[in-house]
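Just one protein chain is left out here, and the rest sit where they should.
Entry: subunit A
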């Protein structure tokens, strides 16, 4: 029982709310239509039909002259029929006025209707009309915008007013404009419930609204109120093929023009981008020619070796940053070096050099003997064995300045002062003197590692730079030649070329003797990085 009561109460509430909503909506619609007719219809009373069988008439009175509703009489008469009276109701209006209404629930169309309004038996309004020409419909419902799949188009669809017999007599006015713009277009369509809007901008939001009116042939009336606007964005635009093709053509033309300009000024641009780096050949013609000659002869001299160890001739020509010299050569012991003692001056020079921080490392002459006897092809391994059997002492030798490398061949017999352990295999028989910059321990470790790596291969090879600021070269026999090579390239900043070196060289005697490679001494320019000491 309680549930039934609750259900009834709930149903009543829903019905009341629904009707209240509809009443409110109806009141709003009536207010809209009244305001429309107040502007559109000059005659009084103003009448409009909303459907097939109704008619609503109203008139407006000032508050001052307005009376109560029962003071008014609304008399209507169809042609060839008797008069009838409609009850009048009053509603307040804005601006201190009152509205009086009369509504007929059953009407006759296509026949004249006479209307007379009396206030206290005084005729205030008189009008004859045909009801079928005073239709004022509700706006179309369910206005929907959809995409047609084509750019620049939107499809508007709606529900026409539900009036029987009049579907094919309705005409619609569709207003569309870009969102936010007040300038729009209007299109009319008859007896249809959809319209395709064309010529729209791609990727743009549009605002569309619609209103309805009867076409005026059989039925006519006033334009309805506009629907609430509906917004929708059109499809984004694709690239117009014409625009794309024109853009490509223009870009191609611009590219060709730029290429033409570049080609016509290529020399100027090349000078700017790749400037010619001056080389000192023109200024040091003699030096470089001599160096070239030395290099050629030196390569020939190295060519006697079985390979594996080489001396980079970049000392003279390289423009690179001075790099440690990576050398070791396998000097052939075939040709016997002429044994000759150093002249006293050279010895003094050497001694002075030893006193300074320039070191020369010497090989034990015993080792040289062994080397001399060993065939050239077995020379590397045999030398190593010889070295281990007779470790040559290292004597302090003066060093050149940084980045200088010396390969010296010392023919003097000097006792070995240091254990041969310090001598690495790849330094024999040619022993390279390196400038400071790296510690001897580092160099030793590098060399040792390299030796370990290369010993198994049967070759003496070394990629490391090694410096022995504190090592002395073991003295060697006359078969060895010490040759100093600078690896600082054309920077001209190698010790033999520096002023200091020149001075140092000047202090001592740079003694060059002929040796098997036949490098003539007179061809050695002053300040040459090559030192030959015998």
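We adopt the following convention: a residue touches a chain if its C-beta (ideal position, glycine included) is under 8 Å from a C-beta of that chain, and two chains touch if they have at least 3 such contacts; residues count from 1.
We take it that contacts and distances are computed from a predicted model.
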{"item": "Which of \"Signal peptidase complex subunit 3\", \"Mannose-1-phosphate guanyltransferase alpha-A\", \"Electron transfer flavoprotein subunit beta\" or \"Erythropoietin\" matches, in UniProt, the chain that is not displayed", "value": "\"Erythropoietin\""}
{"item": "Residue of A:44, A:107 or A:175 in touch with the missing chain, whole complex considered", "value": "A:107"}
{"item": "Contacting the left-out chain in the complete assembly, out of A:94, A:217, A:263 or A:276", "value": "A:217"}
{"item": "Residues in subunit A touching the chain absent from view", "value": "52-53, 78-80, 106-111, 130, 132, 164-165, 168, 217-218"}
